[in-house]
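All protein chains but one are shown in place.
Read from first to last, the chains carry the letters A and B; within each, the first residue is number 1.
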Amino acid sequence: MTQTVDSALRSALFTYLVRLGDDSLVLGQRLAELVSWQPDLEEDIAVANLALDHIGHCRNFYAYAGAVEGKGRDEDQLAFLRDERDFLNLVLCEQPNGDFGQTMARQLLFDAWRLPLLEALRDSADAQLGGIAGKAAKEARYHLQHSVTWVVRLGDGTQESNERMQAGLDFMWRYTDELFWGDEVEAALVAAGMAPDPASLRSTWETTIGDVLDRAHLRRPADPRQRGGGRTGHHTEALGRMLPELQFLQRSYPGLEW
Amino acid sequence: MSYDVPHVPGEPEAESSSSAGPGFPLWEVFVRPSRGLNHVHVGSLHAPDAETAMQNGRDVYTRRQEGVSIWVVPSAAIHATDPFEEEAWFDSHKPYRHPTFYEIPDEVGHM
Partner (left out) sequence: MTPQERFDALIAGDEKVEPRDWMPDEYRKTLIRQIAQHGHSEVIGQQPEGNWITRAPTLRRKAILIAKVQDEAGHGLYLYSAAETLGISRDELQDMLHTGRQKYSSIFNYPTLTWADIGAIGWLVDGAAITNQVMLTRTSFGPYARAMIRICKEESFHQRQGYEIMLVLANGSAEQKAMAQDALDRWWWPALMMFGPPDAESTHTQRAVEWKIKRETNDELRQRFVDATVPQAHFLGLTIPDPDLRWDDESERWEFGEIDWVEFWEVVKGNGPCNKERIAHKVKAWSDGAWVREAARAHATKQTRMEASA
């Protein structure tokens, strides 16, 4: 990180990195749950690939976050020793897998946002953040292609697949507005040229989603009351059930090597 | 990993049935390891269409940085020579096609 004595900016950067790392950890964990449960062997391999990519992104964001924070916290301490209210992922990421349609809905909505975000972050005034984002963007591009491929096939497949895909979209839609919200954390980084304004990503996302819904013969869900709050640790009940499984060994046997 | 599954004495050998569903078509996958090299056959997989076959091919056959380009071909599109004709087709010796057939004196230098 470029030397800065502005501790407020450093603090904002730390929070921002944790947010992105948490997105990847929580989503990676959800995808990892699906290994050996997919409709065929090829998709088991594909979902494992997605999970691995996310775990990789998470580790990069956490490692840098720990360095920025400067208190010696490493990737595992961030992943395994924080409580629910300290997790800052988008609530979209923690939503359960449900059936394949619900999973793909979550993936499409997230991937369509994540790719332009990472591409914008490549130009961050913070070179290290830019580097992490640049590497992750390549994989994010592939993820979006995978999600689009499946949403189109399910939407424009059979009657049943169209209904299930629509149901998945309807379920996830209320968690999408949060993708474009920003608070003082993003504001500080935008001012420093380190990150894009979240609201600026909306039009690209809308175009991508609109195009896919069209090709997939799916309806844009009616805008329900949007639910967010993940960025400040206000999660849905889903996260509270995921964390014990994730953290159990580290919590039961504190301070050990594995 | 390699697993041996023992036969239970007295149990009949199972015959396969065709009661199983239609499945996805089979595709043959070819990977170009790096620029400048040919695409090489690496195996097969099942996929409903070419786009999915390519994505699957990438996930299955290039996990260890093994390629820069993938071809997928429906297995049904592959035509193969008849193994019975192997000798007739491939065993014709015309040694004069090879440089080692020719004797050039050393004094001439490299040729």
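Following the convention adopted for this analysis, a contact is a pair of C-beta atoms (placed from the backbone, for glycine too) under 8 Å apart; a residue touches a chain by one contact, two chains touch by 3 or more.
All values derive from a computational prediction rather than experimental measurement.
Engineer: Can you say which of A:S161, A:T204 or A:T236 touches the chain missing from this structure?
Structural biologist: Missing-chain contact among the listed residues: A:S161.
Engineer: Consider the whole complex, including the chain that is not shown, and state which of A:E75, A:D111 or A:E186 touches that chain.
Structural biologist: Within the whole complex, the residue contacting the unshown chain is A:E75.
Engineer: Which parts of chain B are in contact with the chain that was left out?
Structural biologist: Considering the whole complex, chain B reaches the absent chain at 1-9, 13-24, 26, 42-46, 48-49, 52, 60, 63-64, 80, 82-84.
Engineer: With the missing chain put back, which residues of chain A would touch it? List them for me.
Structural biologist: 25, 29, 32-33, 35-45, 48-49, 51-52, 55-56, 58-59, 62, 75-76, 79-80, 99-100, 152-154, 156-158, 160-161, 164, 245-246, 248-250, 253, 256-258
Just so it is clear, only the chains that are shown with their structure count from here on.
Engineer: Suppose each chain is reduced to the average of its Cα coordinates; what separation in Å results between chain A and chain B?
Structural biologist: Computed from C-alpha means, the inter-chain centre distance equals 39 Å.
Engineer: For the complex, which residues does chain A have touching chain B?
Structural biologist: 40, 42, 45-46, 49, 142, 145-146, 149, 153
Engineer: In the complex, go through chain B and note every residue touching chain A.
Structural biologist: Residues in contact with chain A: 24, 45-48, 51-52, 55-56, 58-60, 63.
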